[in-house]
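Here the complex is missing a single protein chain, while all its other protein chains stay put.
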Amino acid sequence: MNKFGTMFSDVSVSLFRRPATQRYPFVRTETPARLRGRLEWKQGPCTGCGLCAMDCPAKAIEVTMIDRKEKKFFLTYHVDACTFCGQCVISCRQGALQMAEGQWELASLDPAQFKIYFGDPNVGRNLASQPDGQPAEPEKT
Amino acid sequence: MSSVLSIGALLVFPGGLSLLVGGLLYEWFDRKLLALLQNRVGPRWFQPFADTLKLLMKEEVVPDGVNRVLFQGLPLIALAGALTAGLYVPLAGLKPAYGFPGDLIVVLYLLSLLTVCLGLAGANTLDRFSLIGATRTLTQVFSYEAPFLLALLGPALAAGSWQIGKIADYAGSHWMIVFQPLGFLVALIGLMGKLEMPPFDAPEAHTEIVAGALTEYSGRGLALFRLGKAVELVIGVTLVSAIYLGGLSNPLWFLGKTLGLLLVMVGLQSLLTRLRIDQTVGMWWRYGTLLVLVQWLVVILVMR
Partner (left out) sequence: MAETNVTPKRFTIPIGPQHPALKEPGHFQFTVDGEIVTGAYVRLGYAHRGIEKAAEERNWIQNLYLLERVCGICSHVHALAYCLAVEKLANVEAPPRAQAIRVLVAELERIHSHFLWMGVSAHEAGFDTLFMYSWRDRETVMDLLEGLTGNRVNYSANQLGGVKCDVDAAQADSIRKGLEFLEERTHHYLNVISHDTSFLQRTRGIGVMTRAQAEVMGAIGPTARASNVARDLRVEAPYAAYKTFPVKVVLDERGDLEARFEVRIKELFESFRLIREILEALPEGELVARMPRRIPAGEAIMRLEAPRGEVFYYIRSGGGDKPERLKVRTPTICNLTSVVRLAVGHQLADVPMILAGIDPCFSCNDRMVQVTAADNGSEKLMTWEELRKYGIDFYRRQAK
């Protein structure tokens, strides 16, 4: 039996119901616990092995080794390049990386916001303040 | 003094300004209601105004290979036609500003002028989507125009006058929707066809032919055509509700009636799938005309 207006039930109910649209900036819904947000790094376990950088499909992680013996190194995380696939978290054998839950509102007009240094902040900052942004003699892995 | 009043009538109410503002507000109501029916948020009340303003401020690109005069003149003629029609209909439920015997026909043709201008505007450009759109627009005019006209003439026949004011007076004491339900149905659906609302939006079906006849229009021309459509919406709804839903009445109650009418139209819009142009033509000539002729027969027999 064909009939007209089979969606009448939806339409009539909706007239008296609030729109399904999420009013995002005004009303925030809770993000799921597994949501992959911005990368987080733990100083302790990281050995600077560079596996994360090697497996990163977007080349969003750079490991800059300054002195391998002294364990002096830092990581540069390019938030704008990151695709939030979570491969680095799996590749890291030390468990030093994780995708922060709830950290997903990352848009910015300032490009500097997209560069995050993991590691000795002074090392990172000193390098960043140099005109070419390159360490004197970096040993990249 | 009287000349000041008539200029005021032309520019502010019931002519010009009030029609434009009213048209855009009705357009907003249409869009908002459709959004609510589809469980969306929909635009805010000033969205149609903002759209129009934006279009008016934009550069108007005149494509190669068109007749410039026609290209820029047609939107003006279309809008002027629609605005002129506003003088003869009982806007806001008040007595029409002007009237003469037979003005119903004039109003209908002034409204068709807009559609014809649309068709010509499409045919004027070289764009293939415009051409197909123009063909469809004009084809559709020929399908709904006759039944729609006949549906509005039914009450005129009953009232014994072809003057909108007189019909509305007569309709004040006789709710035509009760006496001529078939005519009302055809008039309502005909109005949707006239306004190219879904499901009769084949002439501007954007998944097929982009924007139909208006594909090449930008800036001022597009704004004027859109304004013309908005004015047509007000006049159409006013006309149908004055003729079929109890004639003249106080503005608030009349507003309620027109919005109620619009609600039904929006409901139909949301429930139906776009008709192909051949289906539109088939529907109007097969069912629309038949229904309205049956209605006429009944009216004539009863009047005897």
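When the chains are written out, they are named A and B in that same order, and each has its own residue count from 1.
We adopt the following convention: a contact is a pair of C-beta atoms (placed from the backbone, for glycine too) under 8 Å apart; a residue touches a chain by one contact, two chains touch by 3 or more.
The model shown is predicted, which means the values in this text are computed figures rather than measured ones.
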Handout entry: Residues from chain B at the interface with the omitted partner, ascending
Key = 37-40, 128-129, 132, 135, 198-199, 201-202, 205-210, 270-279
Exercise for the section: Since one chain isn't shown, list which residues of chain A touch it in the complete complex. Expected result: 1-7, 9-11, 20, 32-36, 54-58, 83-87, 90-91, 99
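The rule is short, and it goes like this: only the chains that are shown with their structure count from here on.
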Exercise for the section: Can you check the complex and tell me which residues of chain A touch chain B? Expected result: 4-5, 7-8, 10-11, 14-15, 17, 19-21, 23
Fill in the blank from the handout: Counting only contacts in the complex, chain B reaches chain A at residues 35-42, 267, 270-272
